[in-house]
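A single protein chain has been omitted from the complex, and every remaining protein chain is retained in its original position.
Chain IDs A and B follow the sequence of writing; residue 1 opens each chain.
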Amino acid sequence: MAEVSTMAGRRASRRGAPAPARLVPVSARATVSILLVSAVGAASFLWPLFIAPGSTLDDVATAPLILAALLPLFLVVVLAEISRGGFDVKAIAMLGVLTAVGAVLRPLGAGTAGLETVFFLLILAGRVYGPGFGFVLGATTLLGSALLTGGVGPWLPFQIMASAWVGLGAGLLPRARGKVEVALLVAYGVLAGVLYGITMNFSFWPFIVGLDNQLSYIAGAPVLENLHRFVVYTVTTSLGWDIGRALTNGVAIVLIGPAVLSALRRIARRAAFGQVSAADRASPNHAAAGRGAPDRPAPDRTGDHDYRQ
Amino acid sequence: MSLVELRDVTVTYGDAISGELAATPTLRDVNLGIEEGELVLVIGPTGSGKSTLLGLLGAQVPHFTGGQVDGTVLVDGRDLREHRPRDLSDIVGVVGQNPLAGFVTDTVEEELAYAMEQMGLPPAVMRKRVEETLDLLGIAELRHANLRDLSGGQQQRVAIGSVLTAHPRLLVLDEPTSALDPTGAEDVLAAISRLVHDLGVTVVVAEHRIERVIHLADSIIEVTGDGTVRHDDPARIMADAAIAPPIVHLSRLLGLDPVPLSIRDARRAMRRVPLPAHASVADRGAVLAGPSVTGPRAIEAKGLIVRYGEVTAVSDVSVRFEAGTVSVIMGRNGSGKSSLLWALQGSGVRTSGDVRTGDGTDPADLPPPERRRAVTLVPQSAGDLLYLETVDQECAQSDEESGAAPGTCAALLEQMVPGIDPQTHPRDLSEGQRLALVLAVQLTGEPPVVMLDEPTRGLDYAAKDSLRAEVRRMAAAGQCVIISTHDVEFAAGVADRVLVMAEGEIVADGPRHEILVSSPAFAPQVGKILAPAPWLTVDEVREALDG
Partner (left out) sequence: MAGVAATHRNLSALHRALGETLPRAVHPGAWWGWALSLAVVASLTTNPLIHLLLIAVLTLVVTARRGDSPFARALRYYVFLGVFVIAVRVVLHVLVGLKFGSVELIRLPTIDLPSWAAGIVLGGTIYLEGLLRAVAEGLRLATIIICVGAANALANPKRLLRAFPAALHDIGTALVVAVSVAPQLAESVVRVMRARRLRGDHRTGLRGLKHIAIPVLHDTLERSIHLAASMDSRGYGRRDASDPRSERVTTALTFAGLILAMLGLYGVFVTVGFSLWSWPLLAAGLALSYAGLRRAGRAVRRTAYRPDPWRAPEWLTLGCGLVAVAAILLTRRLSPEGLILPLEPLGWPALPLLTLAGLLVATVPAFLTPEPRTSRTAPRTREAFV
């Protein structure tokens, strides 16, 4: 098999940047559920801005705890919806090994101001393998590294949500190639680094600051006033980290981004992601993969949505 | 009806992007049948389509790899083009070359149960089958062990067990022993032979080192370079197969018919053949002396000790290697071969002792770029040294690193393995080509001392031959070559001097004939067949016959 893929690989590399491999196809159903759960996610980050004073959750310890317990339930629903009908086994293996890479990378940067080393890989993989894969990889990377290093805590569901967004966004970036693509990814990496930090700050804000000082949110106060307090909190406590994370992303993407992209694309070609269905389409008269078994769902084809409806 | 039937099968791969099919099929017009309970050996040069043939049997081709299959593949009456690999796990078990890469879980028991979990078998059945499989493969005491902590042979047996628990009727093994040392390979082959003989499992196995398996095979499938396939009796295939083990080459040289396939048969057949003039004991002395091994010092160690924490890897070794010679270090896994090489090169751990190169410097004192130019080492997993996108870039980088004129490395590579496309990704090269690239990269600075750690892993006969030629050429050019290997046939063909290590000490050291002929463990096939005659390789016998 190696000899053939060599050929295929060479030919493709001359042709330039291929289209994203869409390793995890996202059905219309899954898109809706991602949107819904993202709304829940947004609410669980931004609640201090609009919570009614005196509601059950107007408490710095209860609200984060309850949200941390609820958010995973919503995440389970969306992940199950994406994986309904079964992932391609290649996607699972790829998710597994990339999650492991992320989990190994993560402690490397821990402790050093903002040197967050996971995100650049997540961004590049999301870029190459598509938004669905990016979303799931974002979730599994954080969960996997927490399981491996014992870092499960009330903050974990929020991290999972935020990093799933980072991966999803990377998959949705417009097409580009060469230097433009790297520039695009660097810009996204910097932006995602800062936004991730701000998002996580929202979840930590009530938790770590409490209600009893001048940086705390005030339930029922105008959104702008709470935002102002939040900005001051962010600038004084974590902006250094966020900028550090953004710079790490940018520098890492500039330095090894192109090599990593080509490694990810090369393996997509070698493993024939999506090639099976291409061969099917190319040869309608021949018995090829999956044909002759219409009663079976064929998850190794793309677009399971229309296939089964 | 045969268990496996291929009728007019042609396989053509497609391009990953465009989906266009390649102009020439990888396999063409394959017709063959495999009977229940047979052990079939698949042979063929690298890139001939061996893996494709094996992939067809497990339905990986075309479901996993893509490509187009014309014709019919039936296993146990099921048409494989209509079944995906996952739906066949209870009929076909597939085991790859690198067991560790295929493990999903991390303990032996869980790995054995994995296939059964996917099939949805009841827990009681799973428990019973896990126990049976543990006993069958002789790994019961490892049941709770972590898969990473096992030796290569144990891992491969677990990999075989992990598909056996699904009770397949056909077991497909793609080079199961190519990455193993001889002991590990023995264990795996013993397990395979037990499966065939006691359980009646049908086994299809591809193997580079034919000599390891051929005596077990009921028939051989030879995949030729043009994609056609021949399936016949081992003896008949071996009479004229393009690739064959030394024993077959010897038989052909001496005109034995039928071709003997085991050492025992060969020795019996040899009784009828009058051997050339070797027999006189007087000649032996002359052959034994071998080429001269005296030359200027290339590298020398005195009182070398390597310890990792509590473990002593190399204990008090004093050894001297001369320029213009090839020395081979043999010994079990963990006998300290690699540690010795790394310590000599200066990049590895050295607890105490003194190492000097030809000009009296200690390589460990040199900065890495200069050290590389004084003593170079190609490690076991040679691919670790490569990190660029194309062969061309790697070569250019190497020229720059070692201060050589641009094009030096590329020229070296072209000389070793002609015709590699410079735009190829290094990872897409075959094992042999990749090794050649790493060698070229490491030899660019023309180091006086070259060390190779297990270079023959995964190489086929042709690649080994060209490596041997390259090593001899280096020695002729005055370089000192030190090789650590398990491969006795390779050692017999390439070495001037052989050292045997055990428990970190050098326990034997001398000209290759002295060491290899007398050792039961390290004698090559020709040596075993012709003992007490002093020949080790077919080439030597041919020379003696001609001279």
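In this section, contacts are C-beta pairs under 8 Å (C-beta built on N, C-alpha and C of every residue); 3 or more make two chains touch, one makes a residue touch a chain.
Just so it is clear, the structure is predicted and the values come from calculations on it, not from any experiment.
**Student:** Just one of B:Q156, B:T376, B:S430 or B:T456 touches the chain that is missing; which is it?
**Tutor:** The single option touching the absent chain is B:T376.
**Student:** Among B:M416, B:V441, B:A463 or B:V541, choose the residue that contacts the chain missing from this document, as touch is defined above.
**Tutor:** Touching the chain that is not displayed is residue B:V441.
**Student:** Of A:R22, A:R127 or A:R270, which residue touches the hidden chain?
**Tutor:** From the options A:R22, A:R127 or A:R270, the contact with the absent chain belongs to A:R270.
**Student:** For the full complex, which residue in A:V101, A:L184 or A:I198 touches the chain that was left out?
**Tutor:** Checking each option in A:V101, A:L184 or A:I198, the one touching the absent chain turns out to be A:V101.
**Student:** Considering the whole complex, not just the chains shown, which residues of chain B touch the missing one?
**Tutor:** 58, 60, 63-64, 84-90, 92-94, 96, 98, 100-106, 109-110, 113-123, 126-127, 130, 140-145, 147-148, 159, 162-163, 166, 342, 345, 347-348, 367-373, 376-379, 381, 383-387, 401-402, 427, 441-442
**Student:** By the contact criterion defined above, which parts of chain A meet the unshown chain? Give residue numbers in ascending order.
**Tutor:** 29, 32-33, 36-37, 39-40, 43, 47, 50-57, 59-62, 65, 69-70, 73-74, 76-77, 79-81, 83-87, 89-90, 92-101, 103-104, 136, 139-140, 143-144, 147-148, 150, 152-154, 207-210, 212-215, 228-229, 232, 251-252, 255-256, 259-260, 263-264, 266-267, 270-271, 295-297, 299, 308-309
Operating definition for what follows: only the chains that are shown with their structure count from here on.
**Student:** In their shared complex, at which residues does chain A touch chain B?
**Tutor:** 1-15, 18, 89, 259, 262, 266, 268-270, 272, 275-276, 278-279, 281-283, 286-293, 296, 298, 300
**Student:** Chain A touches which residues of chain B in the complex?
**Tutor:** Per the stated touch rule, the residues are 13-22, 26, 46-47, 51-52, 55, 61-70, 79, 81-84, 86-87, 387, 389, 421, 423-425, 427-430.
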